[in-house]
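The structure's right below; bear with me while I get my questions together.
Note that one protein chain is taken out, while the other chains of the complex remain in position.
On to chain A.
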Amino acid sequence: MNTSLPFNAALLAVALPLATGAALAAGPEPVFNQVQADKSRVDFVFKQMNVPIEGHFGKVRTNLVFDAAAPAKSSVRLELDLSSIDAGSSEANSEVLGKPWFNVKDNPTATFVSTAVKPLGGNRFEVVGNLSLKGKTQPLTAPVTVTRQGDTATFDGGFTLKRLEFAIGDGIWADTSVVANDVDVRFHAVARSAGTK
């Protein structure tokens, strides 16, 4: 080894800014927690007489923290204003607010609070948590796909809700040959990373 000191210094002078530059370009892994409220959606599809009917909730409050460097530290809390439901028709919308369905008078909101986030590889994660709906709380697991673009992350996931586990549509409506027990729920949320405009 007879490389001269000036040469090493020159190498360092060139390499250091390059390495730093590369590190700055990649940036530290961001934490996404600025939820874009107007872009969050909860949609669902239920079947009556085997006919798929689409609906959604208009008011969804989402709090989430997605730590790209440590996804397991991420968390999410969803709060649905149940009276903001669109169940496909005005007739259905007034019906589902009543006692056999959501009973919004006594239970105006549904909440999901995560207890764990498990990476499934790539941009897929599994969110584990508890869903509280109509006075009942049940554990729930949902796969979520995270799509990152710049300072924005989009979260898409879904699960199948067994409506009768929460007594949604009991009494005469408990007949699953008319309204199926399985309701496909899909959620969509958009969050920006902290410190960006």
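Here is the rule we use: a residue touches a chain if its C-beta (ideal position, glycine included) is under 8 Å from a C-beta of that chain, and two chains touch if they have at least 3 such contacts; residues count from 1.
The definition used in the following text is that contacts and distances are computed from a predicted model.
Missing chain, UniProt name from the options "Cytochrome b", "ABC-2 type transport system permease protein", "Transcriptional regulatory protein CusR" or "Formylmethanofuran dehydrogenase subunit A": "Cytochrome b". Of the candidate positions A:Asp67, A:Asp81, A:Glu95 or A:Asp151, contact with the unshown chain belongs to A:Glu95. Of the listed residues A:Val128, A:Val178 or A:Ala194, the one in contact with the hidden chain in the full complex is A:Val178.
Interface residues of chain A facing the missing partner chain: 48-54, 88-89, 91-92, 95, 172-173, 175, 178-179.
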